[in-house]
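Not every chain of the complex is shown here; the ones you see sit where they belong.
For clarity, chains are labelled A, B, C and D in written order, and residue numbers in each chain start from 1.
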Amino acid sequence: MTAGGETAEDRVKAFTEFRQRMNERILGEDNQVIRRFFSLDTQTYRAGALDVKTKELLGLVASMVLRCDDCIAYHVGQCREAGVNRDEFFEAFSVALVVGGSIVIPHLRRAVDFLDRLESAAEPAPAAHSHDAA
Amino acid sequence: MTAGGETAEDRVKAFTEFRQRMNERILGEDNQVIRRFFSLDTQTYRAGALDVKTKELLGLVASMVLRCDDCIAYHVGQCREAGVNRDEFFEAFSVALVVGGSIVIPHLRRAVDFLDRLESAAEPAPAAHSHDAA
Amino acid sequence: MTAGGETAEDRVKAFTEFRQRMNERILGEDNQVIRRFFSLDTQTYRAGALDVKTKELLGLVASMVLRCDDCIAYHVGQCREAGVNRDEFFEAFSVALVVGGSIVIPHLRRAVDFLDRLESAAEPAPAAHSHDAA
Amino acid sequence: MTAGGETAEDRVKAFTEFRQRMNERILGEDNQVIRRFFSLDTQTYRAGALDVKTKELLGLVASMVLRCDDCIAYHVGQCREAGVNRDEFFEAFSVALVVGGSIVIPHLRRAVDFLDRLESAAEPAPAAHSHDAA
């Protein structure tokens, strides 16, 4: 694996680890409102009248127009797992850009960078796995 | 038709008329950037990798978290034409509410009120049409 | 009671009625995420480590810097019931104004107008109560 | 004068009167932070390294991207007094639209409507003045 690939994997990993560590810290506190909010947040994206893919796209575009990089990164990951393809990502990005304006552009850059990292981190994975299997 | 029905129809009509009159006024000005923006805005919601219904839902949720009542009313109307049903509307609303927080609630109230008005304005229409057909 | 007094009472009443009617409409829908959010919102302002008065002041200032008139009106009412006096209101307003900037000023005007209306609507109350007591 | 002309004049007047009445009410309170903020706000737009016209245009565009109708109306009026012409207004609007996105459009409509009202309220003025002079 190239150094670039490792870096991509590392950055995604660092983001995920900080996110997970602090969530545990927050949920470890004795504050029921915050705990219930976190639980409600998870429930929101479950399949219902709308499927998971549509809901994650809604979460992504909401995060982009509100310009929250961590939320964007999170929903880019969730959308990808829900099967959003590159053309669909860019159409969702285009809605966020037109609704939110040029102020969204720096977040669009980082969203695309994060998506690229996810893809470059993911692509070597099958090879690595078959290597493991070997 | 009841007075309540007329009021609902009237409010939707007043909103639509002001919107249309000012859009014409703005596009009548000799400013190419604004004209191109309006044209781009229309292009954004055309079917592509994502269908019109999904894109309008994205526009609706983006408008709700940015808390713009006129944008919400517009996208509620567009979503309805694209076939979004009441359960789907409320799931989209729930994403906007959880992402954007309680500050979204007053806009949620007005979104539901506008949706109710659209439905009560629309419901007499079939009767009117069958009357016309008579 | 003067016509001005009636108007103040009416406006506060119209706001409260629309709020209540739409809340019932929203909670009547079969959407558990939204219902749980509304319940969580109520729980948030209950006395705990911080008392109700402090929490309502936090809700008020958050609403002012996010510039949501209905939320501001609601928390002005709640703060008043929790015993916030006029000097305390204006100090909370001053924090919102300095954090949020001059863009908060139109909302400050409406907050003060709403507080004035609440007070002028409330003032006849003791008379009414002594009448009841009679 | 037509009924339309009177309405335009009336709406501008109603906005100005509420603004002035509430400002007096706010400055009448014994809160030095708020008073100093209002005084600082006035000082901000005085001529310095940048002239009044440029500063008012900055205030206008800031108000548009933050989507505050009253602030927009106020700065439209100030810009007009500082000599901003219609083409300049629309170029400033175009910057706000592109930076802030389609979410700015409803505020753009009301900004143009307010500018139209100011102009239609102002146009009869010379006639009125020559009448006064008669």
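Keep in mind that, in the parts below, a residue touches a chain if its C-beta (ideal position, glycine included) is under 8 Å from a C-beta of that chain, and two chains touch if they have at least 3 such contacts.
Just so it is clear, the model here is predicted, and its values are computed rather than measured.
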{"item": "Assembly size in copies, with 4 chains present", "value": "6"}
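Keep this in mind: only the chains that are shown with their structure count from here on.
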{"item": "Listed pair (A-B, A-C or B-D) duplicating the C-D contact set, over half by residue number", "value": "B-D"}
{"item": "Same-residue or different-residue interface between chain B and chain D, half as cut-off", "value": "different"}
{"item": "Distance from chain C to chain B - Cα centre to Cα centre, in angstrom", "value": "29"}
{"item": "Between chain D and chain A, distance of the C-alpha-averaged centres to the nearest whole Å", "value": "42"}
{"item": "Where chain D touches two or more other chains, by residue", "value": "97-98, 102-103"}
{"item": "Chain A-facing residues of chain B, complex", "value": "40-41, 44-45, 48-50, 54-55, 57-59, 61-63, 65-66, 71, 85, 87-88, 90-92, 94-96, 98-100"}
{"item": "Parts of chain C lying in touch with chain B, wherever the complex brings them together", "value": "18-19, 22-23, 25-26, 29-31, 33-34, 37-38, 41, 62-63, 66, 68-71"}
{"item": "Chain A partner contacts - residues on chain C that touch it in the complex", "value": "32-33, 36-37, 40, 43-44"}
